[in-house]
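Every protein chain but one is kept in place in this view of the complex.
Chain naming follows the written order as A, B, C, D and E, and within any one chain the residues start at number 1.
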Amino acid sequence: MSALIVLQQALSVLLVLAGVVFLAGGTLGLVRLPDLYTRAHAASKCDSVGAGSILVGLLFYQGVAFDDLRLVLLAFLVLVSGPTTAHALARAGFRTGLPVGRARGSDDR
Amino acid sequence: MTIAWSQTVPYLVVLPLAGAALVPIVARRDARAAGGFTFVVTLVTAALAIALTVRLVVEGPLTAHVGGWVAPYGIELRFDRLGAWTAPLAVFFVLVVPFAWRYLEGTVPRDRWAAFYALMLLNLGGLIGFSLTADLFNLFLAMEVVSLSSYALVAVAGRGTAAWAALKYLLLGSVSSLLVLFAVALLFALTGSLNLPDVAARLAAAEPSPAATLALASLAVAFAVKAALFPLHVWLPDAHAIAPSPVSAVLSGLVVKIGIVGLVRVMELAASSGIALDLFGELLMVLGAVAIVMGAFLAIFQDDIKLMLAYSTISNIGYIVLGLGLGAPFAVAGALVHVVNHALIKVTLFLAAGSIIHQTGLRTLTDLRGVGRTLPQTCAAMTLGAIAIVGLPPTAGFISKWYIGLGAFSAGRVAYGFALVFGALFVFIYYVRMLNAFYFRTPTREEVAAAVEPPWSMRGPVLFLAAACVIVGLLGGFLLAFIMPAVGDLLPAIRS
Amino acid sequence: MSQLFDALLLLLLIATAITVVRATDLVAAVVKFGLYSLMMCVLWQHRGAPDVAIAEAAVGAGVTSVLFLLTVARTTRVEKP
Amino acid sequence: MITLFWAAAVALLLMAFACLWRADVGPSIQDRILAVNVVGVKALVVLALLGIIRGHAFLIDVALVYGLLNFIITIAATRLIETGRFRSGASS
Amino acid sequence: MVLFGVDVDYLAFVVLFCVGLYMLVRKSNLLKKLLGLNVMETAVFAFLVTSGMIEGADPPIRTAGTGPLFANPIPHAMVLTGIVVAVSVTAVALALIVQIHAHYGTIEVDELKGLP
Partner (left out) sequence: MRWLGLALVVVAAATLMLGVADLPPHGAHDAPVHTHVGARYLERGVAETGMRNLVTAVLLVYRGFDTFLEVVVIFSALVAVVALPRGRAARSRDGDDQPPAALLTREGPAQERISVSPVVAFVVQLLGPFIAVFALASLYRGHVSPGGGFQSAAIFGALFIALALVQGRERAARLVPRGARVWLQALGPLSFALIGGVGWVLTGAFLGYPAEAAAYALREAMVVAVEIGIAVGGAVILAQLFMAMEG
């Protein structure tokens, strides 16, 4: 029994840490990458994975005796809405003719 | 089962507000029905208010605990001698609503009548709630109901210019509401209570703190904005001049008074919590005196009659604030009576001016020359109103201004007494200018020459109100006798 | 830890408010204002007021922001300096 | 465990500052919205973490509402940029 | 935590309030002014909620697992109401701004002042 709890806790720690690392990667991408499309790519990918794995980690921490589905729903929501948002943004960028690569004359240095 | 009279007090607030919710439903078939329905609702409210005033005289103040929760644990509505102000308030609405029936034709498109009447009822409900509640947060909410409906009423008839006037009003009004909320938050953090008497008692028990003074000061500033006290009056002239005339009457006569009622509440709070506001009293006097002179002075240069009346409101708020600040019993009583009297006179003047504008389509003194010949009854009402607002003896304005002046001289504040006289002189000048244009010049515009008296639904309220200006003036003592017992509670705040 | 979190959250709130001031593109200003509301919602969650947090998330961030965006759509998008 | 959660929350807030920088400099409006959205996701995770730290499941409701609303306003804003006007719809 | 003799939280709310006030007073764009007003409002709400909290207390929901210390529910109720009031005022103001733009073609106060 205790082994199970230890496993559960270890998994939870691992997932939370991994999530933080992924989120940090996404943030780095958002800050450093040259144009909207790459930034959206990095941010959305790392965010869904990062936020998703933290939420799953919390689910492990809460244990099986969890009485409702809030965390599951939340993870589902993050996984569905993150990519959609990125898609909508990139589409909006494409529609308004935002250039690929480092835009000339932009104030991004 | 006997029903306690005191428990009917909440209905004074609920009737108009629930009525407002019903107005769009009533108006679905016929937009005119909304006007009739609104009139009935105001009539019932006024009847209840008058009945409660009678009970008040017979058996003393009535207190309702909403939901049955006693004072600091629930919301308390008090119908006392100051709260009895709701009776004239409701009666003015009873007169303004029929005026609006015909006035709206041609000024506001039919599909927006329902919204107009609903906003009027919301305004009435909010005003009553504001005057009756003894709970700080409830005060804030009632104020928001009044403010929100007022902003919309300013913009209801006009296009862009009215919207701009309304937005200026909204921005300043919102800042003032925010200050009230901030003060409520501070007082709540200090005392843990929202009930006004309870807050005062707990403040009195605690050691004096700058935070409490800050709270009272921000309440005072907020209410000064709502009352359009002199340096904070910038929103008023545009908003009041551009609104449809029944709305101008309500805004100028009644809505600015929430600032005064609020200031009275601050004084009550200060008086019973032992926070000395000597500087506050001085400031009120100075600002009041400046407002009297500046308002009247600026009014002289206005050619638009509604703009002139709007500036005159600033001047009259000055009288009331000066009276409150003087702190002498007569002055405070005079100020409180002037709240009612100014409401009466200003409603008369705005409705009469509205009739003139509605019948001729013109609104400047230059254009309106000679209108006294074609609209004799309306202009007679306007003249009576003008005499009353100057403060000449047989009219309503005389009593209150006389007592404020008497208070000034008896308190040894002779300078303020002279400011008062000086202001009256300016007022006299601009109304003489108006009367001169109306009666002693020949018409220059054919609209004036062709004008006919307005329909009875508009003429009736105007004539009734003009008569009331004289009757209240002749029987003036009773208002003073009614309010005198309430004055004593207010005094310790200022007299220090 | 809780105290550090608190201080960072308050700093973040102030920083968000300042980016709202600095934005000249009104759409960006409105979206950042939405973020400000959402940050406030985190603060309230931290202060033990979940009811208020839900209301702020739904009204302050959602409905208010959408109304602002509608207004931007019907007026102008760029703030003149 | 709780300390780890706190640390994660603090780390997320620190990252949020970096995203806020991106939201401030842009350069395009989509970049700003993207950055704001990323901060939003981080705040959502922080809300969930706070709920777990406090030990009350009902606190996660806030995170749910937050996630839904963040999504809706981002969609609204991108719609506005995409079309120049807000009126939309596959049907109309 | 106390900084400059003031509780840090209260200090932060004063700063937020002033950022909003700055936006309201100095920005010429009406929409920006309105955003400033909203920022100020939120700062006051935050002040209210903070004044009603207790260190380490639970939300005022008395179910199994909460307690024994609870935050004060009254400020929460007040802020909930306040949020609704704020959104109502904002909606009316935005409708007015649309009107103003339709009539004058601008929502900058500096330009509106010159127009009739």
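As a convention for this text, a residue touches a chain if its C-beta (ideal position, glycine included) is under 8 Å from a C-beta of that chain, and two chains touch if they have at least 3 such contacts.
What you see is a predicted model; the values in this text were computed from it and never measured.
Interchain touches from the omitted chain, evaluated on the whole complex, reach A, B, C, D, E. Per the touch definition above, the residue from B:Leu52, B:Leu82, B:Ala100 or B:Ala155 contacting the chain not shown is B:Ala155.
Where chain A meets the chain that is not shown, the touching residues are 73, 77, 80-81, 84, 87-88, 91, 95-98.
Residues of chain E that touch the chain left out of the display are 2, 4-7, 9-11, 13-15, 17-18, 21-22, 25-26, 50-55, 57, 59-63, 69-70, 72-78, 80-81, 84-85, 87-89, 91-92, 94-96, 98-99, 101-103, 105. Along chain D, the points of touch with the absent chain fall at residues 58-59, 61-62, 64-65, 68-69, 71-72, 75-76, 79-92.
Heads up, the rule we're going with is that only the chains that are shown with their structure count from here on.
Taking the definition of touch as given, a chain qualifies here only if it contacts chain C and chain E alike; those chains are D.
Centrality by C-alpha centroid: the chain sitting nearest the overall protein C-alpha mean is E.
Chain A and chain C have Cα centroids lying 21 Å from one another. Across the assembly, chain C contributes residues 30, 48, 50, 70, 72, 74 that each touch 2 or more other chains.
Counting partner chains per residue, chain D shows two or more touched chains at residues 26, 33, 54, 58-59, 61, 70, 74, 81.
Pairwise, the chains that touch each other are A-D, B-E, C-D, C-E, D-E. Chain E makes touch with chain D in their complex at residues 58-59, 61, 63, 65-66.
Chain C meets chain E in the complex at residues 3, 6-7, 10, 13-14, 17-18, 20-21, 26, 29-30, 33, 36-37, 40, 43-44, 47-52, 55-56, 59-60, 63-64, 67-68, 70-72, 74-76, 79-80. Of all the residues in chain D, the ones that touch chain C in their complex are 3, 6-7, 9-10, 13-14, 16-17, 20, 23-24, 26, 29, 32-33, 36, 39-40, 43, 46-47, 50-51, 54, 58-59, 61-62, 65-66, 69-70, 72-74, 76-77, 80-81, 84-86.
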